[in-house]
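Single-structure report; data block below.
Excluded from the complex is one protein chain; the other protein chains are retained at their positions.
So, chain A:
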Amino acid sequence: MRKLFRSSNIVVALGASILLAACAASGTVSGSYGGSSDESAVKELVRNVGDRVFFSTDSAALSSEARSTIMRQADWLKTNSKSLTIEGHADERGTREYNIALGARRANAVKDYMISLGVDGSRLETVSWGKERPVSLCAEDACWSKNRRSVSVIQ
């Protein structure tokens, strides 16, 4: 279990650096990080808790890494009264309508797991962006795998 946690921390750090790179390149990423939340809470969620989980192709199954990130999100929600919007995303290698539905399936998988961990469902919303908001732009799976994601954003 301890080992598992260590490896997931690496994933979280990676996720955070991708986010920062995207912000540096483009200001704010449209479709994410909206709202009027205070900056320190956003920083905490993004850097320490981990705001995103990744999925394999055409799947909304939660890996053990994904589950430990969601557990940290659930624990963090117990320390404050924030509400989250869980954004579901897909990579570009699918058709538009299906990917919108797939993003919703992914966001709901995260939401359902958080509820199973004791988070009040009324604090969680979901939205799907399909393949419309990639963060990684190369035409290889190295990038596509970063785009198959859910991102939890403070409302």
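To be clear about the criterion, a residue touches a chain if its C-beta (ideal position, glycine included) is under 8 Å from a C-beta of that chain, and two chains touch if they have at least 3 such contacts; residues count from 1.
Convention: contacts and distances are computed from a predicted model.
Set against the options "Na(+)-translocating NADH-quinone reductase subunit B", "Tol-Pal system protein TolB", "Aspartyl/glutamyl-tRNA(Asn/Gln) amidotransferase subunit C" or "NAD(P)/FAD-dependent oxidoreductase", the UniProt name belonging to the omitted chain is "Tol-Pal system protein TolB". When the full complex is taken into account, the listed residue touching the unshown chain is A:Ala104, out of A:Val46, A:Leu84, A:Ala104 or A:Val119. Residues of chain A that touch the chain left out of the display are 22, 25-26, 29-31, 34, 58, 60, 92-98, 100-102, 104-109, 112, 126-128, 132-135, 137-139.
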